[in-house]
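Of the protein chains in this complex, one is absent; all others appear in place.
Our next item is chain A:
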Amino acid sequence: MGNKQTIFTAEQLDAYQDCTYFTRKEILRLFDRYRDLAPQLVPLDYTGQPDVKLPYELIGSMPELKDNPFRQRIAEVFSEDGEGNMTLDDFLDMFSVLSEMAPRDLKAYYAFKIYDFNNDDFICQSDLVKTLNKLTRNELTEDEVRMVCEKVIDEADLDNDGRLSLEDFQHMIVRAPDFLSTFHIRI
């Protein structure tokens, strides 16, 4: 494998390989995707670790994310500032967690944060209502929405506080047969 790239130092690439589920080639390819979003903002030399953030609008317009109803939440969860503006590190992190090789527990942790719209470390009734409306594009009636959210909390809430904590969520999601195959973005 040629070492001709000058974007990262060898140590940086090795560190990225240890911290994500990507190989060297994939990391360079991801960098190209990141740079393609805004070639004038992203420098070609990352050896000095420049502080470059791409605004959420650019991230949300990527073909892999633009049809996803949760793209805003995904960008917010993985971005450093919590607003959806991502550095290259956040970008790599996001796709590493959403890749095929990430284990179930790691994905469950981040899925919980994505569906927790108000960032209070619990999935409460309002979070569920927002999730459901995003999933069905507001096609269900209010009664139906209320019924579904009550059933969801009924099924998974172990400690009976009326909302889902991380344990409740993890306990439920690790048994889901489709979780690994749907919570996956290929890039």
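In the analysis below, a contact is a pair of C-beta atoms (placed from the backbone, for glycine too) under 8 Å apart; a residue touches a chain by one contact, two chains touch by 3 or more; residues count from 1.
Going forward, contacts and distances are computed from a predicted model.
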Complex member absent from the view - protein name from UniProt, among "TAF1C polymerase", "Transmembrane channel-like protein", "Centromere protein T" or "Aminotransferase class I/classII large domain-containing protein": "Transmembrane channel-like protein"
Option touching the unshown chain, where A:Leu58, A:Cys124 or A:Val152 are the choices: A:Val152
Among the options A:Thr6, A:Thr23 or A:Asn119, the absent chain makes contact with A:Thr23
Residue numbers in chain A that touch the chain omitted from display: 1, 15-21, 23-26, 63-64, 66-70, 80, 89-90, 92-93, 96, 98, 102-106, 109-111, 115, 128, 131-132, 135-137, 139-140, 144, 147-148, 151-152, 155-156, 158-161, 165-167, 169, 171-187
